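Accompanying notes for the structure given below.
Excerpt of the complex: some chains, original placement.
Note that the chains take the letters A and B in the order they are written out, and that residue 1 is the start of every chain.
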Amino acid sequence: MQKPAELQQALREAITYASRYTKDGQVASYIPELCKTNPSALEACISLPDSSICEIFNTGRTKTRFTIQSISKVIALILALQTQGIEYVFSKVGMEPSGDPFNSLMKLETSDERPFNPLINTGAIVTTSMINSEISFKEILAFSGELLGDADISLNEAVYLSENLHSARNRSLAYLLASKGLMTSDVDQSLDLYLRMCSMESNAAGLAHMGLVLSSGGVDPVSGKQLIEGWIVRVVQTLMMTCGMYDGSGEFAVRVGIPSKSGVGGGIVACTRQGFGIGIYGPALDSKGNSIGGIRILEYLSFFLNLHGFAQDSDWKF
Amino acid sequence: MQKPAELQQALREAITYASRYTKDGQVASYIPELCKTNPSALEACISLPDSSICEIFNTGRTKTRFTIQSISKVIALILALQTQGIEYVFSKVGMEPSGDPFNSLMKLETSDERPFNPLINTGAIVTTSMINSEISFKEILAFSGELLGDADISLNEAVYLSENLHSARNRSLAYLLASKGLMTSDVDQSLDLYLRMCSMESNAAGLAHMGLVLSSGGVDPVSGKQLIEGWIVRVVQTLMMTCGMYDGSGEFAVRVGIPSKSGVGGGIVACTRQGFGIGIYGPALDSKGNSIGGIRILEYLSFFLNLHGFAQDSDWKF
């Protein structure tokens, strides 16, 4: 593995390179509270077993705190697998990427009864309904704090309220799932938990630590504690690879090739096969909902540190 | 890496295990010529840099020859990337898995102008139209012979004729692509080349050799010749991982985790990160169009030989 100094250098270059692209993105607008951010902000951290490196662009001294949004779908999946087992979870949600088809025009209702995978809204609402009756939000917050190595993790009340006020579409999805018998606990309560989990607040260092745990087979190298069972890590990493970046997952897999999950708050968590985690904050999003600067950072790091899962040699094109 | 004797043993067990499932599948019926096969046939080969292992179940002494069908899409993609470059190829075809969406119901024409990826029919018709004006079928056959290490590769005339007689749907797709300006050479000629490539005939040993070349960074370890450039191997392996097994690619990635491509003739090519290739023949297909026995063989091997790209430890579930 590269030495910390090399990583720091690469990270600095990556963020400088990526900062040129933030102006082409837009901060999330579907929830008013999310608009109140600096679109050119860009922060990235690498979490190693024994150290941590951060680089900040244009956002002052402190690490910005932001809501993790869809990254919480990974946590819901982990907890659902842990409490319900793999058979049950995947009886209610699939494992397939959900891109729009070219030569198939079938509608939802004709093609499959289940959400395609647990990393899209419908799938995560299903997994959340599974854990809703098992675990309290307080316990989920505690688990998330461990996973992100962030004792300060908390609910952003303002975002949570804003999410609630603009939840009509997600509520529509939840009731559609209920009509198909896919909600395993109360619809409105499950949706409330889903919105709370989206509104959990941490920073890029927290996401980097989460990536580190996933890269370390589920063990937190700092505490030595096994936070996630190995087989769950395998399932989660595979789904992050195929479905983690919304409907840009396929291109991201080709260009970057690191299992990652993004959120519309601007966060990305990535876990490398080299054993370290990467956490990003960059609220300017591309048209798919991924941090536009964050993707550029990961492209740069993948190339210069040879992190792509199918990298062959130095004969890189892109 | 495991020793050949261990691989031979694992392969024998895998094929025995998988043979129980062939009765749940169906041979392809959309082309009459493909129906004329023994549904319980099952053959698997592993190709190592310096040796080759095959196991045959229920099919007599010789290695069955069969048409590679959709596996030719990988060859068309390789040749398109080689002759046209990555920018051009992906200006006409995407990189996204094409699963049907759950919460999106958009039609083709509203969501994207390009086929989703080069490993579905529409995408492969596009890449084939790119090489149609550059390379003759004879040259493609020669290249495929090298890639599969099979000097006897040939066009199965009966299947090719049968494909042609039942090509209305593919012709419809080709003209739809043409109406969007995505065909770069004559429509009917391109479709003819596409059908010829689908009708190329080899065997499981040939597919194993193709997997070996992909696992070896594009170099044929036997001849030492670089058949495919490294960056193309990276792109191709990633797309095989996310899109190689039709709309069962996501589940296959979770359960097996080896970049693979299947064809409705019953073939599968797989390339392991451990540096060997696997070739399968099993014409009984599951509902997605993948060899039902072949998938079981690869599941077994992935588990016992620890081939999954995101395998964490021995704590396996499935």
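Note that a residue touches a chain if its C-beta (ideal position, glycine included) is under 8 Å from a C-beta of that chain, and two chains touch if they have at least 3 such contacts.
Note that the structure is predicted; figures quoted are calculated from it, not measured.
Of the identical chains making up the complex, 2 are displayed, while the complete assembly in this file numbers 4 copies.
The rule is short, and it goes like this: only the chains that are shown with their structure count from here on.
Spacing of chain A relative to chain B, judged by their CA centroids, is 31 angstrom. Per the touch definition, chain B reaches chain A in the complex via residues 86, 94-108, 111-112, 114-117, 120-123, 173, 217-218, 229-231, 233-235, 237-239, 241-243, 247-251, 253-254, 257, 259, 308-318.
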